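Omission of a single protein chain aside, the complex is shown with its protein chains in their original locations.
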Amino acid sequence: MRFFSDNAASVCPEVLDAIARANAVDTAYDGDALSKRLDGAFSDLFETQVAALWIATGTAANSLALASLVQPYQGIVTHEQAHIQEDECGAPEFYTGGAKLMLVGGEGAKLTPEAVTARVAPIRHDVHQTQPAALSITNATEYGLTYSPAEVGALGDIAKARGWGFHMDGARFANAVASTGASPADLTWRGGVDVLSFGFVKNGGMSAEALIFFRPELAAQARYRRKRGGHLFSKGRFAAAQILAMIDNDIWLRNARAANTAATRVADAAHGRLVYPVQANELFVRVSSDEAARLRAQGFDFYDWAPGEIRLVTSWDQPAEQVEALAAAVAAL
Amino acid sequence: MRFFSDNAASVCPEVLDAIARANAVDTAYDGDALSKRLDGAFSDLFETQVAALWIATGTAANSLALASLVQPYQGIVTHEQAHIQEDECGAPEFYTGGAKLMLVGGEGAKLTPEAVTARVAPIRHDVHQTQPAALSITNATEYGLTYSPAEVGALGDIAKARGWGFHMDGARFANAVASTGASPADLTWRGGVDVLSFGFVKNGGMSAEALIFFRPELAAQARYRRKRGGHLFSKGRFAAAQILAMIDNDIWLRNARAANTAATRVADAAHGRLVYPVQANELFVRVSSDEAARLRAQGFDFYDWAPGEIRLVTSWDQPAEQVEALAAAVAAL
Amino acid sequence: MRFFSDNAASVCPEVLDAIARANAVDTAYDGDALSKRLDGAFSDLFETQVAALWIATGTAANSLALASLVQPYQGIVTHEQAHIQEDECGAPEFYTGGAKLMLVGGEGAKLTPEAVTARVAPIRHDVHQTQPAALSITNATEYGLTYSPAEVGALGDIAKARGWGFHMDGARFANAVASTGASPADLTWRGGVDVLSFGFVKNGGMSAEALIFFRPELAAQARYRRKRGGHLFSKGRFAAAQILAMIDNDIWLRNARAANTAATRVADAAHGRLVYPVQANELFVRVSSDEAARLRAQGFDFYDWAPGEIRLVTSWDQPAEQVEALAAAVAAL
Partner (left out) sequence: MRFFSDNAASVCPEVLDAIARANAVDTAYDGDALSKRLDGAFSDLFETQVAALWIATGTAANSLALASLVQPYQGIVTHEQAHIQEDECGAPEFYTGGAKLMLVGGEGAKLTPEAVTARVAPIRHDVHQTQPAALSITNATEYGLTYSPAEVGALGDIAKARGWGFHMDGARFANAVASTGASPADLTWRGGVDVLSFGFVKNGGMSAEALIFFRPELAAQARYRRKRGGHLFSKGRFAAAQILAMIDNDIWLRNARAANTAATRVADAAHGRLVYPVQANELFVRVSSDEAARLRAQGFDFYDWAPGEIRLVTSWDQPAEQVEALAAAVAAL
């Protein structure tokens, strides 16, 4: 039973259907009617004018976002456990031309205004030191915590006051929206976010994320960078189709709610063992290696995360009986 | 009727079926059984041990190939009309860290040993001048010409003698194989090719090309670069599935033959107007602007390529009646 | 007798004296009084407000200039024999993050408006093709030809009309000013030049060129890039001192005139053998290999440039008797 990552979940039927339907279109790159619908669809969803690009992966989306916000000689303030720092093989450095990630600590991979301010306070404003020019947060974080609109806004205030760009890695943005109940707008541009990597793949998509520019004028250069990165699919209609299939009828929210609900069910059973509160679809659970072995023996597949700690991730397509089985197994430890 | 590019052709049913079947797999990245089959499948096809990676686009495949062959301070000898020079927004420069494309002329975007040798002859072997370290050709070329095994080998000899890497952009490699009747091995590594970008998307795929390393030891670094470029799909099984669906049962050859046959049919009708011999699935036809307008009025969609010259591209999925209609229309000019 | 390059000429006494005097200063980087005089000294010379940075080499000055004008995904239109293309080991690609040099032909390494316009005319305005964003010319050219103010202005008009930046490689700018009699202002910003690499090393300096921004707001980012390139000397006062020593009392003009006069003297003797008119301090002379050997036997050191063609370069410090000897030897061929 797959609890090691939502990365490997199945593609939801609406997406597969949309892919099949898109085959009838025969316009190349992003000149097709589906790709052209993206700006409008996301402008509606976010209640403001945005520019939206399909991008194959979250890594590429994050990197293109950051490249649109900083110069090669500048820096990006982010959490030391952020995906852009830990799990992208230096893609942000590649796409930005060598910008420096400036790391900040904090519980649950979550940044606070205080920690950000303290990190940059000692930086002299001279050419010897890398000058920060962007802030990047992940919502939900790599440890399954969410930022509320107020928390986003407090970080956005710092970014605006210093003239930084503000990026949100939303690989699990759908889970954050589903969990907080906040509107997509309140969780992003109303709090100062300039660019959002809006994840669909973990949530039922196949090979398309959306890169949302709340400052639409940034999109023009990003289109060149997307091509230059080898990310302009010639049959882009299939990428657009995936995304639209999940925006239409709020499939993205339906799927995220399913994953979150599953996580909450297991979290209830893991009470007392949770390293962090469960606010999305990831659980970090304290278990001994004996206990971990017992769970595995029952067919549960997951990662050891740290000594005495495992990670469990629920997915949109998780069968209820698997969730119940996991909850029971955890409760029985 | 779509004769502007094979880029926009439909996805063939075998590929769509394979995508649907791959949904049952739940392993992430390229750890799945389908991705793991690639090395073997291509080693069989090429009659030698290769390492094979799926890559989303031809642009990315070409750029990763070149980055595996040259240092940032070196150069890549290629045709001045090559796709890597003209149509990739500088992706090779991006992935190689700024290597220089060293351009060579020649009819039909085809390189000759003489032209290559003449281009590099004046280069001093000192640190002031960019030193060439790789050769890149396209087979079939951007003008629909093919290199025979002997022609590939003659260029390969130059590359080997000078210690250069040798890359083949095979966006339409299937068309070249179908046209020449040569074996994939004879058209590549037996002629000295080190890395091949093997195109599937124009030929009935959706979003996956194959990057074939005939020196398998080069693949390890390419895997890092692929991730760093944001090209490691988390649901990579869908990319592998597309490619395998076309390798199995030689669908790639079936499709390429269909496109080539259509091109030949139209070429016969365009006799006397052809700018280049038709050896794959592209035709460059001399027509006046009046004649071009007449073709468009009959519903044919294509690009003006140069003054008095249009480009017609046939695709694997072109209905016979469209091909016949085009042939008739061209003959009637 | 050194006629192979002005690159190897001696340092003029005013510069050596200034270096010795600068030793008394003890401020680091470019915070010293000498470095701070540069903006003013060059603003006076160019009759407009400029920002001026010292840079160790012409290669670095050119590359920093170009990096301030183009994005990594854009292009630089320049001559196919330009120093930035032929003799800098890809430094422009390095500093710009991989921008593409877009090459134009023309006699004597000189660009014409017609040639530039023809080069860029076929470029489609889409993300597949590299979009030109800067124009770079060399004055005097690599073949010793000068651009007049009108010629600079005609190219500047193209650049402005298309929104491109305009860079002048002035490794031998002093020779061009001395030769044309035009004012520094007329040869640069009045003709639309945005950034000038103003050479001092070939003309009697030791290790300092000046990078002149006629749009001073571009200098801020260039200061970061200079540091990032490892070009911010901690004892920058010695670089500033060299430049100021040559600006004060017009030593730069005195030296350039000496080199030009020497070239003209030899040119008179080479009448009928000159490949290009001699407008600065370089001569390209048609000689057989026997004749070249005879010149070498008399102690003249120079480069073979092309079959049947040698290059002779005169320097600011060339003793009159060497010049006369060369003139006599050439006349006697």
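A few notes on this one:
Going in written order, the chains are labelled A, B and C, and every chain counts its residues from 1.
Following the convention adopted for this analysis, a contact is a pair of C-beta atoms (placed from the backbone, for glycine too) under 8 Å apart; a residue touches a chain by one contact, two chains touch by 3 or more.
All of these numbers come straight from a predicted model, not from anything done at the bench.
Though it is not drawn, the left-out chain touches A, B, C in the full complex. If you put the hidden chain back, the residue from C:Y73, C:F198 or C:Y224 that touches it is C:Y224.
Touch with the chain omitted from the figure is made, among C:A8, C:A118 or C:A320, by C:A8.
The chain omitted from view is touched by exactly one of C:L45, C:C89 or C:V193, namely C:C89. Within the complete assembly, C:S207 is the residue of C:S43, C:T112, C:S183 or C:S207 that touches the hidden chain. Checked against the full complex, the one of C:S35, C:T57 or C:Q85 touching the unshown chain is C:T57. One chain is missing from the display, and on chain C it is touched by residues 2, 4-5, 7-11, 16, 19-20, 23-24, 26-29, 55-61, 63-64, 88-91, 94-95, 201-202, 206-207, 224, 227-235, 238-239.
Although one chain is not shown, part of chain B still touches it, namely residues 71-73, 97, 127-128, 131, 221, 223-228, 232.
The chain not displayed touches chain A at residues 72-73, 75, 86-90, 93-94, 96-101, 103, 127-130.
The rule is short, and it goes like this: only the chains that are shown with their structure count from here on.
Matching the C-alpha atoms of chain A with those of chain C calls for a turn of 180 degrees, to the nearest 5.
Rounded to whole angstrom, the centroid-to-centroid distance between chain B and chain C, based on C-alpha atoms, equals 42 Å. Note on chain placement: the centre of chain A and the centre of chain C lie 50 Å apart, centres being C-alpha means.
Chain centres here are Cα averages; for chain A and chain B they lie 34 Å apart.
The residues of chain B that reach two or more other chains are 88-90, 94, listed in rising order.
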